[in-house]
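The complex appears here minus one protein chain, its other protein chains still in place.
Labels for the chains are A, B and C, by order of writing; each one numbers its residues from 1.
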Amino acid sequence: MSMTNADYEKAKRNRTLKLKLWLLFLILPPAAILIVFVFVPMGSAVWYSVFDWDGLVRKEFIGLANFQDILFNPLKNKVLFNAFMNNVKVFVSLMLVQNGIALVIALLLARNPKGYRFYQVVFFLPVILSTVIIGFQWKLFLNPVFGLVNKFLHNIGLHDWALPWLGLPETALNSMLLVNSWHWFGFPTLVFLAAIHRIPKDFIEAARLDGASEWRIAREIIWPLMAPAITIITVLTFIGSFNWFEIPYIMNGLEGSPAGSTDMLGLMFYRTAFGSVSAGGSNFGSGSALAVLMFIFIFVFSIIATKYLTSREVEMN
Amino acid sequence: MRKFTTRALLVAAALSASVSTLAASELNFWSWRQEDIAAYEKIIAAFEATHPDIKITYTAHEAKAYNTILTTALAGGSGPDIIHTRAYGSLEAISGAGYLEALDGQVDLSLLSADELLGTTLRADGRIYAVPFASQTVVVYYNKDIFDANNITVPETFEEFKAASTALKAAGITPLANGTADGWTVEIMSGAIMPNFYGSGFFGEVTSGATDFEDARYVGALEKMSELAEFMPTGFEGVDYATMKALFTSGAAAMFIGGSWEINGFRDAGINFEIMPGPAAEAGGERMVATWLDGGYGVNAASENKEDALEFIRFTATTPFAQMLTDELNNVAAVDGAMSSDATLSRVSSFHSAATPYIMLVAFRFDTPTGSTLLQSGLQELMTGAKTAAEVAADVSNGIKTAE
Amino acid sequence: MQTKRNAGYEAWLVQIFLIATTIVVLYPIIMMAMSGFKTNAEIFGNPFALPKSLNFDNYLVIWNTTDVPRFLLNSTIVTLASVAILLVTGTMAAYAISRYRFRGSIMVSLFFLAGLMLPLRLAIIPLFIQLKFMGLIDNLLGLIFIYIAMSLPSTVFILTGFLRALPSELEDSARVDGASEFRIMVEIMVPLITPAMVIAGIYNAVPIWNDFFFPLIFIQTPEMKTLAQGLTSFFGEYSVNFGVLYAGLTLAALPVVIVFIVQSKRFIAGMTAGAIK
Partner (left out) sequence: MANVVLRSVNKQFGEVKVIKDVNLTVEDNEFVVFVGPSGCGKSTLLRLIAGLEDLTSGEVHIEEERVDHLAPSKRGVAMVFQSYALYPHFTVRQNMGYALRVAKESKETIAKKVNDAASVLQLTEYLERKPKALSGGQRQRVAIGRAIVRDPKVFLFDAPLSNLDAKLRVQMRIELTKLHRSLNATMIYVTHDQVEAMTMADKIVVLRDGKVEQIGAPLDLYNAPDNLFVAGFIGSPSMNFFDGTVINTSNTDVEIDVKDSVKIKFPLNEPSNLSTGDKVSFGVRPEHFTIGNTNQGTFTGEVYAVERLGGETYLYLYVGDQKEVVAHMSGDQKIAIGDMVEIGFSLKQSYLFGPHGDAVR
């Protein structure tokens, strides 16, 4: 009955302790999974990158020599630069083509045309399909001899247009980019559409009453207010572009064939780390160094881009 | 239904962790030869009949990814007991790292030629890490029915080859099935065409450093190679390996330049074909074929069943094994003494009197970038006309000089 | 959303554009499915015609001679297990972050968010060595853990958003009612975010189902392969039998497509959740 002040304090501390244990119980399991399967391997990759490797065997510590080798060895940096520029091209093209088409379609769907639901479902359908399936399917379609694309072009009389799409340095990457756009455009479309729907109706109706043209409404009201969606799609496209691997790997193999025109940083990493039949043995050191460079580049750029783009967003509340 | 139940059980078993405690010795055997699964299972059955306490499971991984899978597995301290290795540079990558058991002294290698053993020898210590299994030869396959139907005689020289191709093209038939979409198939093609132009001495000179790839002989050979572009399928730039095979087996193309391992597949496809070496540079000239050791069988140094694995490896160095390899796979076995009942395969062996090493694989796949990487990309540019022979030769030469 | 429907020629132009896009999207998929019923000869001869008959031979080849059914089963196991554990652990973390004020709470949420930006495949080498050490190579459990780890950041991100939106009075009320923290979470709060959990589940299930990179390296025996990975080897084996290839692709796509068509609303909400929330 007679509890001292200290007893009360103790009782309170017990309550707090119980709460802390409960929080620990909630956070620890997911955190442990993340640490063990993401943070530790990522950290190890950084660790690996500062060692000399004889193929698969770790030898002595060599500091930044692996990085230096990738960045400044004239032959390797030629490959690196080529792959990097291809990644840049992928990013720019996807922004313009894939996201551009998506924006147009989103603006059209925002007008709530007949069949709205149907179109939404159809345009999203390719997004859920595996890249492996899409890659193989289009590789078959684009086959210069048996492919449906060229057969179709012949059928409609465009014989000169029937090209070995994936075999020409000028068309291979572009074909893959179109395939990628076909695969993914539904995603930005729906993100943009959701963003447009979030714009209060009053804004648009007020502008209509003021006599603004549809084009002006799109440009001066919808576009600026969509900024958050543009930010997220830009950053996602950026991360996707610089991690691009599946489509080029499946459609034209590890070497970025033909003649390096579809080489990507992802393919280069894979070849460097694991080797390939033609490209030779594996080098975990260089591979890890390349991985670290890519990681830093992607991470830093995503953050800068997010910061920059977010600063342009208009508050809408 | 029963099938499904079994599968479900298997999955359950697999989920509950790896199973390795059942038999005294269960060996894993990895390969990239997916086409050969049935044949290897027969061969393994024969081995198991005489070694009832050993069980071997053959797993064929996707060829493109085999290196990655094997490399990561070995680096992670696991991997199969028996490893189907490729030769030369690929072998060095894993044997140099100490993942393979040295075989000399443990396995009787007397039935193998020094040339072939070279492909599985680590240059650094001179020891042998795999039993060579088969040599491959680049040949020209031609469809006899098409040749007959168009009154085409089998060409001997390069000019005749071009003339025959021109005639076929005029008849609406694609002369050559080869494309350039898969870089390695162009390299193979160059293995049939180029040696007869750069000549038998070039390999020795270029490997010893007496000359380099900007040598006029090599540039000339590249030019000849480029002259064949017009006989390749429309859109050959996009024709990959699968399409090449489809073109040839469907009779849409008359000729196919490829490795001797295709014999089986083409035979199964039921076409009436024959083989010849690459055309001579001029009448009466030498007709060389490029050959190389395809790979070998090695033992994982970290295997827990090393002795049993070695027992299988010993088996692969015997004539009965070579005979089975010959019969089942139509491969030119590395081990001596196997007799082929297949006439075509016998012909391949007969070409070996004028053989030259498949240059990039045998000599320039030890450093990065490899000669193959450089040449494949160069050939793609050459065939599409993006670069001249001299430019390609310079690229290859410079690349190899700076490789490390 | 029900604004006035546009009338007149403008509406027609919009429809024409949308229908054209629909054709571009659907036609290749239909061609893929149709070609699965054709023989090689039909594919070469009449690529655009309807198949002569509903010929299931190609499918029978797949069902009887390949491991594709097995791959389907493995993919299902991996996807379901990953998503189930993912939702449990993801909810736990999100709940702690969103429903409690505690020191370091911002650090914890940043810790989970950082995972969003880490491309795990670049750490494949150390990851392999680690999985090997843990005995998880060639084991579906290894894949499951990797997928959980890979998907946790986005799941925590999505669920945190939804959990934050729940009124704290509910939880206070339950506290006054005497419910333990565990009971409040499981009985009161979590049931209220089940729609969000479905969304987060779908958002991650699709890439897990479709992934082929990790199985490529971590799964070695054919019996353990997943569908996307299995397809790559299947392609090597049947490289010139186009009918079978198309049938294989169709078969592989079918489960997801069916679930998508039935649950399209949730799929769309789910797949775009990360971007919109």
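What we mean here is this: contacts are C-beta pairs under 8 Å (C-beta built on N, C-alpha and C of every residue); 3 or more make two chains touch, one makes a residue touch a chain.
Note that this is a predicted model, so its numbers are computed, not measured.
S.K.: Among the chains included here, which ones are touched by the excluded chain in the whole complex?
M.R.: The chain that is not shown is in contact with A, C.
S.K.: Tell me which residue among C:Ala174, C:Leu231, C:Val244 or C:Ile268 touches the hidden chain in the full complex.
M.R.: Reading the full complex, the residue touching the unseen chain is C:Ala174.
S.K.: Which residue from C:Ala11, C:Leu113, C:Met134 or C:Ile188 sits in contact with the chain not drawn here?
M.R.: C:Ile188
S.K.: Footprint of the hidden chain on chain C, which residues?
M.R.: Contacting residues on chain C, toward the hidden partner: 167, 169-170, 172-179, 183, 188, 191-192.
S.K.: Which residue numbers on chain A touch the omitted chain?
M.R.: 3, 8-9, 11-12, 15-16
What we mean here is this: only the chains that are shown with their structure count from here on.
S.K.: Spelling it out: a chain qualifies if it touches chain A and also touches chain B; which chains qualify?
M.R.: Where chain A and chain B share a partner, that partner set is C.
S.K.: Count the C-beta contact pairs for B-C and for A-C, then tell me which is higher.
M.R.: Between A-C and B-C, contacts are more numerous in A-C.
S.K.: Where the CA atoms of chain A average out and where those of chain B average out, how many Å apart are those spots?
M.R.: 37
S.K.: How far is the middle of chain B from the middle of chain C, if each middle is the mean of its Cα atoms, in Å?
M.R.: Here chain B and chain C have centroids separated by 39 Å.
S.K.: Calculate how many whole Å lie between the centre of chain A and the centre of chain C, each centre taken as the average of the chain's C-alpha atoms.
M.R.: Chain A and chain C have C-alpha centres separated by 16 Å.
S.K.: Can you list every residue of chain A that touches 2 or more other chains, as numbers and ranges?
M.R.: 146, 284
S.K.: Can you tell me which residues of chain C touch two or more of the remaining chains?
M.R.: In chain C, residues 44, 124-125, 129, 232 touch at least two other chains, as defined above.
S.K.: Would you mind writing out the residues of chain B in touch with chain C in their complex?
M.R.: It comes out as residues 4, 7-8, 10-11, 14-15, 17-18, 30, 34-35, 57, 59-65, 68-69, 72-73, 75-78, 241-242, 245-246, 249-250.
S.K.: Any idea which chain A residues touch chain B in the complex?
M.R.: Residue list for chain A touching chain B: 54-57, 73-75, 79, 142-146, 150, 162-169, 252-255, 257-260, 270, 274-284.
S.K.: Under the touch definition given earlier, write down the residues of chain C that touch chain A in their complex.
M.R.: Answer in residue numbers: 1-3, 5-6, 11, 14-15, 17-18, 21-22, 24-26, 28-29, 31-32, 43-44, 47-48, 89-90, 92-93, 95-96, 100, 102, 108, 111-112, 115, 117-127, 129-130, 145-146, 148-150, 152-153, 156, 181-182, 206, 209-210, 212-213, 227-228, 231-232, 235, 242, 245-246, 249, 252-253, 256-257, 260-261, 264, 267-268, 271-272, 275-276.
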